[in-house]
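Data first, discussion second: the structure below is written as structure tokens.
As you look at this complex, bear in mind that one protein chain is not there, while each of the others sits in place.
Then we have subunit A:
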């Protein structure tokens, strides 16, 4: 049960050390394995995470789970216990319910980056923690699903419903519709039905044409462990609820709350009354940290998302910053854990705790397991590639930026008026400038602009994000002890924007 959950836990951030060898951000499979591995080699490790217990979203609340949860959620979920328990047995410090909101480099005498300072806050208190190495295990988030009415109360992501089920045992009640594409759609449907929910319909938006394109990856998929699991899942859902295929348009309707779900499939429009609509069209890397850090990113055309460039130790282009797991490109939980172990090992090598030869030797079996764990992904990516019409809204009234309530039509006409990139769009419309900082609109805005301009998303780019990457209260910020790095950063910024002037007010 709860035994052991608190063992490695630091109660207040005041009790953390000021300096660590490694700071890991995120307690999903990759962060947990990175922290455990680095700690095994003797590194002083701190893991910070926003949730109450380790596990990330995939293994959310797994250490609080009981036999009933195991039956509801399955053995894949239960496997997270071993990863979380191994972490708690390690010497790593663990700061739960803690938000990391900035990472600022500090430099050596010749100007090279020798470490970073991580801004964290918990329970209204704020600190800057110094570290030599950082591993970002910040995972993924669900791809935006901009359809008319997606802001109505009663419309949530499928992932949200799964989190509520894992963390609190909540089961949707009333008329429940699940819509979208991707493996999670069917997994969630099966889990909710097992838990006793009644699903009115599963609306599958996977385009017919995807099946033909995915066929060439089928043999590899069939040889992967996903195949049998996937088939079983699909059959169990098809047997127990209505599945509508080839759904080509979707909207949520209601005044002030969801009342009806309307869709078009096979040329016919249909509507059903609904209390809950759960949306999902895949997950994408959460790049807010790596983007704000200035790490190099690239557009992954098959995953339809930006991801940071990483090397075989999961190092980004910024010295001292590694990123593992789904945050470096979607590979799934099993691969994430292996990548985390590799990143932890990489930290140990760079800290001089083991030599590079033994590091490589230990990495070899992890890398071969990783290749195995990644088999079958190509098929899933091609098959579950969301249709363009669900990524790039055609209806001009569809809200794209939920925070600032900006519609697809406004964005398109701003492109015509000269906002040719996401950062100009901020100036024109404030897209991405609300509290979610573009997490729920960034990809849509990029793809909309690309579509309107007739260029690729890579050419359009993404929002340039800034720290703090999570909203912070002014009082929290003001309470920070000032460090040399922080002062230097502010002064450098001032020198950029306010160059010194001579007595007549002319720039020198």
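By our rule, contacts are C-beta pairs under 8 Å (C-beta built on N, C-alpha and C of every residue); 3 or more make two chains touch, one makes a residue touch a chain; residues count from 1.
Criterion: contacts and distances are computed from a predicted model.
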The chain missing from this complex carries, among "Transketolase subunit A", "(2Fe-2S)-binding protein", "Crp/Fnr family transcriptional regulator" or "Sugar ABC transporter", the UniProt name "(2Fe-2S)-binding protein"
Among A:21, A:85, A:381 or A:404, contact with the omitted chain is made only by A:404
Across A:10, A:156 or A:465, the one contacting the chain not displayed is A:156
Sole touch to the unshown chain from A:267, A:435 or A:454: residue A:435
The missing chain sits against subunit A at residues 50-52, 57, 61, 64, 66, 68-69, 72, 97, 99, 141-142, 151, 153-157, 159-161, 163-164, 167-174, 195-196, 256-257, 275-276, 286, 402-405, 434-436, 439-440, 471, 473
